[in-house]
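Here it is: the structure, laid out below.
All protein chains but one are shown in place.
Let's turn to chain A:
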Amino acid sequence: MPQLMPSVKVLRLLPKWLLLLGLLASCSSTNSNAPVNLKAGLPVGAILSLTGNANVYGQDQRIGLELAQAAFKPGSSIPLNLSIEDGGSDEAGAINAFNLLINRGSAALIGPTLSQQAFAASPIAQRRGVPVVAPSNTATGIPELGNFISRVSAQSLVIAPLSIAKALQLNPAIKRVAVFYANDDAYSTSETAIFQKAIKAKALNTVTVQRTQLNDQDFLNQITSALRAKPDMVVLSLQAVDGGNLIRQLRELGFKGTIVVGNGMNTPNIYPICQKNCDGILIAQAYSPELQTDANRSFVARFKAQQAGAVPPQLTAQAYAAYQVIAEATERQNKRQPLEAKPLREVRILLNEEILRGTYNTPLGKISFSPEGEVIQESFFVAQVRMNPDGRSGKFTLLP
């Protein structure tokens, strides 16, 4: 039997480990009383889910930030020096990335991608007085984490009921509704609760609620049992891939009624999945590429130029808007009171106040913030998908 290492020896080694850890720790932490470092522009950090199961969202957001950088850096008196860090798809990853960027002297942060990450990581920024603009946290209670936390992503609470109302307007005969959602997905679960409330408020009859899983491919069981209840309308709270598959199977199994989908499917990535079956679905949008404003036209043009003519998804537009909010607030603040040589801590406080004070013409439309940091967005959209005859590409057509 092996003789085990005597713990005395371990204890003798312990100081060495502690010394090593101490050394590693000592090379961190910018002093927040030191003046802000503007050599390469105002340091701003972004925490995106570039790895893990939310990486698709993070990649969309990265494109938005890069486009925003290209759009706002030239001609700015105080450009932002953006560094993007991977926050993974879990709480620990976001905490690490937040700390890293705050220690590196970021004046403001963009992120994290997931609401759950925000609940764990944003309080760190709040504690240390660093403004955070969240580009994609839609859960209830995010701006309430503190006065330094704001978001440009509207809650599902505001958007979801609009599409139900529109569906009824288009077809007042709708009475029976079937609801689908992925019960292992935080977004789906919280949005479906809002949908179901909206359905009840319109005095419609929810005939069945079907649960799916985020990684499901085959929905035969759920669809056949839903169709047995003879719904006039189906309401989906799903993400692009599972939602797209479900719509295709739903139509193939003979459902002819109205399909309403949630904000999770507001991406052109659904076209290749449900193809011609996407046609006619109703969707509530926090961002529409069809919005005819200067800000949106220029954003869409930039995106198309970079992505070979593709149409930008909502997450990209929201990330772009988050960057724009910080860039414009910095510019205004610097004009009013130059940030040069001011201590980092003060810059963060001033910037936070300026962010909340302003109004911004973003691709999302005109937005501003409530005193808590909740986004006040002027325009939400209900669109209907119109597929082209090739069945591979299509368009979200805005409904009046």
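In the analysis below, a contact is a pair of C-beta atoms (placed from the backbone, for glycine too) under 8 Å apart; a residue touches a chain by one contact, two chains touch by 3 or more; residues count from 1.
Operating definition for what follows: contacts and distances are computed from a predicted model.
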*Pick, from "FMNH2-utilizing oxygenase", "40-residue YVTN family beta-propeller repeat-containing protein", "Branched-chain amino acid ABC transporter permease" or "M67 family metallopeptidase", the protein name that UniProt gives for the chain of this complex that is not shown.*
"Branched-chain amino acid ABC transporter permease"
_Touching the hidden chain in the complete assembly: which of A:Asn37, A:Ser76, A:Asn96 or A:Gln306 does that?_
A:Asn96
*Which is it among A:Val56, A:Ala120 or A:Val209 that touches the chain not included here?*
A:Ala120
*Which is it among A:Ser49, A:Ser153, A:Ser188 or A:Thr258 that touches the chain not included here?*
A:Ser188
*Touch list for chain A against the chain that is not drawn*: 1-5, 7, 10, 21, 24-25, 27-29, 50-51, 85-86, 90-92, 95-96, 99-100, 103-104, 116, 119-120, 123-124, 127, 139, 141, 182-186, 188-190, 211
